[in-house]
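So the structure is just underneath, and the comments pick up after that.
Here the complex is missing a single protein chain, while all its other protein chains stay put.
Going by the order they are written in, the chains are A, B, C, D and E; count residues from 1 in each one.
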Amino acid sequence: MKNTETSPTALNLPVVDPLPEDTQKYFDLCAEKLGLIPNVLRAHAFDIAKLDAFAGLYNELMLAPSGLSKLEREMIAVVVSAENRCFYCLVAHGQAVRALSGDPILGEMLVMNYRMAQLAPNQRAMLDFSLKMTKSSATIEEADRQTLRDVGYVDRDIWDIANVAAFFNMTNRVASATQMQPNSEYHGQNR
Amino acid sequence: MKNTETSPTALNLPVVDPLPEDTQKYFDLCAEKLGLIPNVLRAHAFDIAKLDAFAGLYNELMLAPSGLSKLEREMIAVVVSAENRCFYCLVAHGQAVRALSGDPILGEMLVMNYRMAQLAPNQRAMLDFSLKMTKSSATIEEADRQTLRDVGYVDRDIWDIANVAAFFNMTNRVASATQMQPNSEYHGQNR
Amino acid sequence: MKNTETSPTALNLPVVDPLPEDTQKYFDLCAEKLGLIPNVLRAHAFDIAKLDAFAGLYNELMLAPSGLSKLEREMIAVVVSAENRCFYCLVAHGQAVRALSGDPILGEMLVMNYRMAQLAPNQRAMLDFSLKMTKSSATIEEADRQTLRDVGYVDRDIWDIANVAAFFNMTNRVASATQMQPNSEYHGQNR
Amino acid sequence: MKNTETSPTALNLPVVDPLPEDTQKYFDLCAEKLGLIPNVLRAHAFDIAKLDAFAGLYNELMLAPSGLSKLEREMIAVVVSAENRCFYCLVAHGQAVRALSGDPILGEMLVMNYRMAQLAPNQRAMLDFSLKMTKSSATIEEADRQTLRDVGYVDRDIWDIANVAAFFNMTNRVASATQMQPNSEYHGQNR
Amino acid sequence: MKNTETSPTALNLPVVDPLPEDTQKYFDLCAEKLGLIPNVLRAHAFDIAKLDAFAGLYNELMLAPSGLSKLEREMIAVVVSAENRCFYCLVAHGQAVRALSGDPILGEMLVMNYRMAQLAPNQRAMLDFSLKMTKSSATIEEADRQTLRDVGYVDRDIWDIANVAAFFNMTNRVASATQMQPNSEYHGQNR
Partner (left out) sequence: MKNTETSPTALNLPVVDPLPEDTQKYFDLCAEKLGLIPNVLRAHAFDIAKLDAFAGLYNELMLAPSGLSKLEREMIAVVVSAENRCFYCLVAHGQAVRALSGDPILGEMLVMNYRMAQLAPNQRAMLDFSLKMTKSSATIEEADRQTLRDVGYVDRDIWDIANVAAFFNMTNRVASATQMQPNSEYHGQNR
């Protein structure tokens, strides 16, 4: 897979060529495991320090051990991205929800209106908190955190919910501001 | 300076004790250079991998070489945080604007209503773009990026503007969701 | 295909049983041509006069001759439904866009953020007008209609754009207010 | 009464001339019973199939037997139209509320701010539901429907509330998008 | 006319009894000239110093010499009150527009949606500025003031527009917060 094809954003920021060895290995690993190199990584690869910093935080939040399952973290990603109407993240993380849940309709519900999904009460509370963080974070108060504790989350989980929801409020905005295009492979997968 | 005093957030997530040597050195350096250890670092220090990932991205965006000056990046931080009404970030980065600009009234204007400030046209465009990203990122289109180019920004600058504005849309939400308290020293500085 | 299975809404309004002959023929025709009886028809079929009135207006707006193609009318349907976050209509009419355009990514773009699609200027103006009608119809003035004329629409087309956009502002609300479930067949089609 | 005078909208769509016999009879009946031919009918009369489809749904929703009185359906019409600031519908249906209720101040309250009216609890719940459908239909959930059941509505009534509220979300938008003028006779009636 | 009948607000704040001589004269003058004592005056008359301060500012803004006619000031009052959905002010000042303009339909248009009225360009600009002040005053900048100058207003007129629009943003909120009832006589007048 070529790294230097057309930029995945509207900015003219070509991928470093050749890539440093570690980066090339990371991209090769993506291609092997996912069948593609996510465009968000290629978008950052005009500056390897920025790519590493972004990937470092992403991996820590989405892949490291947590009281939240990987699916739950992807569910937050989709609900936040739906509120922000981020095409890139809805396509990429909508596919992740379909893949991890084995439930393509759940993926669509989270993209379109998560209130239509029949969710466990703790998952619903997790998504409601993520949405409130997205729409009006300044109005969050102790009662909101207590609602999460009341459905079983511990403070470490609340940290993780808050940080995943916040992270997609960052990446949604980078993707929209740069018109980042998702890899077209996602669209047809896990339907 | 003790690392393990009362948590700077409403979550019960105590700082790792003792800190790893590298982290302790980093905190000591902060204390020496800033006269304080920013509470946002102490808030993350319950998990050193998370602290490192967060600090890695922060440093890359706010301190690495860029077409934007450090003051300009802090100006974006304050305008985004004002829209999101994030107490932590307004206090900490409002102080940074006062310090870096030597203009305490500029700091207040950015906190309260940046439209009151007499800014260079490129800085005004930079802040308008950051605000639009904060309020309605999905509506950003090529015309918005062109507006930035028309006042002299190159695509690499646009990437940096977008990523700094997006980053504070993340940290504002983590701070508000966890009721993070800023260090009280900031309030009186550079007035 | 049985007409009287579980209601497609959260209201307990069973389908008339047996259906009048004309209605049964209409449903049989749907099943034959579409492979399903759209749940919106079954939802109305507790009262045949209401079903007929609804279907009468729907068919007149979406299927009768018009300066707008059927695809264009479906594009309006999806963009309006996206703004209103109507799960039923996004699923059903998103599928229609995929089918009529042969472009599954276009369908996803209209569901998620139509500004990401590369559209002909007249189609973009048509969708912008439909969105403005959806969000703040009271602010529409002559200048908005003139924008449509400037890209080639005649007044009869403007009537059709306005009525299709308005119609989905009606059906979106009925579907959301009654938690109407789309037929599950739509999800996987034309991906 | 002449059918072909100045168009009641900003679109140049002349009334069919002569009208088909059935349509002329319908208009004559309106003139006889109401003292006027509602401009919304004349606006549709450039295409008799569209007029018939529109009038068919209108009559089914507003005049057919229902658990809601005609006054209650007009109250919904006014509250929805007030939220959408639709001049045509506020004038026409505001007059209907004054006429059917014999209470001109009630009509004004519903136009201006329905919360000022002293209403029976079920009517207030009906209007609150209609407003929520108008402003944020995607957030309606089972609890909202249950609130209606708790004040005595059955599921068939909920269907009717939802469909009347939705219908005016359609007509408000057509009227505003085409700058439809209400018949001037309404203004002074039932004051 | 009795001063001490039922309070015109939801607060239990009885009118001073007896009224001081000057106040009684003022109320008698209102009764003679207007045929009623405006309820907003009776609402303040539990404390004569507050009544005098309020009436002093009201009279200065609405009745003193100005580049704006009394009708124009009432038009601003209605458009601001429409945005704020203030029942009291819409009823009282809607009647004033009808009376001063001799055009009852103009009064209704300003109450319902001022964009429907055919206004002179300077009056339209005046109302647009008043609406922007009402909805998002912090976004007003020099360009907005220049728009007013471009249609012929001098700086003294701009002051008057701004102060009248601002005044009704005050009184709307007092009336709504206290559920102030307008005198019922207004409803039928000048129809």
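Here is the rule we use: contacts are C-beta pairs under 8 Å (C-beta built on N, C-alpha and C of every residue); 3 or more make two chains touch, one makes a residue touch a chain.
Computed from a prediction, not measured in an experiment: that's the story for all the values here.
The undisplayed chain touches these shown chains across the complete complex, A, B, D, E.
The missing chain, though absent from the display, is touched by one residue of E:V16, E:L71, E:A99 or E:I140; that residue is E:I140.
Only one of the listed residues, B:L34, B:A49, B:I105 or B:V151, touches the absent chain: B:I105.
Those residues of chain D that touch the chain absent from the view are 113, 115.
The missing chain lies against chain B, touching residues 82, 85-87, 90-91, 104-105, 108-109, 111-113, 116, 176, 179, 184, 187-188, 191. Counting the whole complex, the residues of chain E in touch with the unshown chain are 10-13, 46, 49-50, 52-54, 56-57, 59-61, 64, 84-86, 129, 133-134, 137-138, 140-142, 144-145, 155-156, 158-159, 162-163, 165-167, 169-174, 176-179.
Throughout what follows, only the chains that are shown with their structure count from here on.
Listing every chain that touches chain D and chain E alike gives C.
Counting hops only between chains that touch, chain A reaches chain E in a minimum of 2. Chain copies chain C and chain E are related through a rotation whose angle, from the C-alpha fit, is 120° to the nearest 5. Centre-to-centre spacing of chain B and chain E amounts to 44 Å, using the average Cα coordinate of each chain. Counting partners per residue, chain C has 85-86, 113, 138, 141, 176, 179 as the residues that reach two or more other chains.
Chain contacts in this assembly follow no simple pattern; the graph is neither a line, a ring, a star nor complete.
Taken pair by pair, the chains that touch are A-B, A-C, A-D, B-C, B-E, C-D, C-E, D-E.
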